[in-house]
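The complex is shown incomplete by one protein chain, all other protein chains being positioned as in the whole.
The block that comes next holds chain A.
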Amino acid sequence: MSVIEVRGLAKEYRGRRVVDRFDMTVARGDIYGFVGKNGAGKSTVMKMICGVVTPTAGEVRLFADEAPVGEAATGVATNDLGRRVGALIEEPALLPNLSAYDNLMAKALAIGIVDAPERCHEVLRLVGLDYAERKKARGLSLGMKQRLGLALALLGSPDVLLLDEPFNGLDPEGTRSLRKLLVRLNEVFGVTMVVSSHVLDQLDRMATRYGVIADGTMVREMTAEQVQAECGESLRVRTTDPARTLAWLQEALPAATYRVEPDQAIIVSGDYDTEAVAQALKATGQVILEFSPRRRDLEEYFVELMEGRHRA
C-alpha cells in the first residue's frame, strides 16, 4: 500500500516547467532513494509532497492507504501533517538566534506535541546533540546544523521522512551513524523515507527502492534488487535486427532480464549464462555487431539513467 502517491505532478516557474508529468509511488516501509542530477527537480518534488510549494498540476496523496480525511490533495488531516511528515529539504531551516533546544521547542509547540520538553531532549540525544542544546544555532558547525535539521524532522515521530541531501556536511563517522539511525528508524519503527542523495554508496547500503528523475520527469522506478541485477554482470549485444534478436533471446532464455538501450543494443542481465546467450544468438543466424561482457558500478548506472533522456 502506498504512503505517497504522486500523479501527473507539475510545477511551473515563470513559464518554465521544472517538474512535468511526474509520477511516483512510495510504499509503506520503503527507504526510497531519490536520484537525479543537480537541478533535475528533486527538491521541488519533495517540497510539493510536504505542501511547502503548490503544484501547478497533478496530485499528491499522502497516506492514501488510510481512510482519507481532510483535503483532497492529501490523504491526511491538515493538522496532522506537521506531525506525520518530517522534512529536511535543502539546508536546515534554523532560527539562528535561538539555541538548539529552543529551535526544537518552537516546532514542538507549533505541531502540538505533548510533553514537548521531554521530546526535545530525547531527539537531541538521538542525533547526538544533547551536549550542545544550549548553543545558539548560528554557532553550530555545518554538520551540527545538519543534525539539528534532522532532529527537527524527527520531532513529531513522523510516519514519513523526506530528506534532501541529509549527508551534506557530515564526516564519515557522522555519515555512518546517520545511515544507521535511518535504517533503525525504518526497521524498528516502520518509518517510510524518501532520501535524495548524491552519495550513492550510502544509498546503496540502505535503499529498498529507487526513483530516477531527469529534467523534472521520473525516468524509472525500480527495486534495489533490480538495480543490483542491472548493475552486476551483464552482456551487451548488438545485431543487425535488434527486435528479432530480442524476441529470440526472450524465448530461448526467459529467466534473464533484457533491456534495450537507446542505440538499440540489448543488455542481458540477471539469471543468464554467457555461453547460452552466444548459442542462442548463433541460432538466430544474424550478424553480431557487438558481444561484450560488462560490469557497471552504481554511479555509472545511475548517470546513464539520468542522461538517457537526453539521448532519447
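Here is the rule we use: contacts are C-beta pairs under 8 Å (C-beta built on N, C-alpha and C of every residue); 3 or more make two chains touch, one makes a residue touch a chain; residues count from 1.
What we mean here is this: contacts and distances are computed from a predicted model.
The UniProt record for the undisplayed chain lists the protein name "ABC transporter permease", from the options "Aspartyl/glutamyl-tRNA(Asn/Gln) amidotransferase subunit B", "ABC transporter permease", "Two-component system OmpR family response regulator" or "Xanthine dehydrogenase small subunit". Among the residues A:96, A:190 or A:293, only A:96 touches the chain that is left out of the figure. Remark: the omitted chain is touched by one listed residue; of A:85, A:281 or A:306 this is A:85.
Annotation: of A:10, A:64, A:106 or A:252, A:106 touches the absent chain (contact as defined above). In the full complex, chain A touches the hidden chain at residues 47, 50-54, 70-71, 73-74, 78-79, 81-82, 85, 87, 89-91, 93-98, 102, 105-107, 109-112, 152-153.
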